[in-house]
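Only a single protein chain was left out; the remaining protein chains are all shown in position.
Let's look at chain A:
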Amino acid sequence: MPWDRNQMAARAAQELEDGMYVNLGIGIPTLVANYVGDKDITLQSENGMLGMGPFPFEGEEDPDLINAGKQTITELRRTAYFDSATSFGMIRGGKIAAAILGAMEVSEDGDLANWMIPGKLVKGMGGAMDLVAGVGRVIVVMDHTNKHGDSKVLKECTLPLTGKGVVDRIITNLGVLDVGQKGLHIVECADGVSREDIIAATEATIV
């Protein structure tokens, strides 16, 4: 059985180590926060906050306290607030240990496309280009194939890039792959998924 969204998030949470400062993207990456267990992880929200807490209780929403997805959230005892220039200073400056992000396509060279489909509504890259250029480690979490069954893990991305050679590890519903020198390495297969299943579902070179 391939992993479901929650299992992918749980697997991604294993990438995080005690003491890390981490930025989580929108979608499945947001679920990773539910699986960090006892590890001491500080979440960054790039609109200007370290130490992001859970959603507020009903009636306690504060319009001055939102995350980068514009959702109402809460603060923790460790929380610090700062402006956007400082926030991206710590991102660009390599102070954030890891970012876990969704993707439309990833290439075997670690290129990432996740912000724009030509001819469709273009909303903007937000902070994604800064994150992938700056953080210590970029982990992509996404389905291995699109809704037509085509591989999203490609020799070369077809969509406009968010970053070139920026992805370190890919976690999909089928398993875990690392970006290496000459292609992708299979690190782990989901329960009941074989290496051959992953190779068959992948357009990129697997070594």
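FYI, contacts are C-beta pairs under 8 Å (C-beta built on N, C-alpha and C of every residue); 3 or more make two chains touch, one makes a residue touch a chain; residues count from 1.
Quick note on the criterion: contacts and distances are computed from a predicted model.
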- Message: Suppose you had to identify the omitted chain by its UniProt name; would it be "Sarcosine oxidase subunit beta", "Nitrate/nitrite transport system permease protein", "3-oxoacid CoA-transferase subunit A" or "Proteasome alpha subunit"?
- Response: "3-oxoacid CoA-transferase subunit A"
- Task: Taking the full complex into account, find the residue in A:L65, A:V167 or A:A204 that is in contact with the omitted chain.
- Result: A:L65
- Message: For the chain left out of this view, which of A:P56, A:G102, A:G136 or A:G183 touches it?
- Response: A:P56
- Residues from chain A at the interface with the omitted partner, ascending: 45-49, 54-67, 69-73, 75, 81-85, 87-89, 91-92, 111, 121-130, 133-134, 160-165
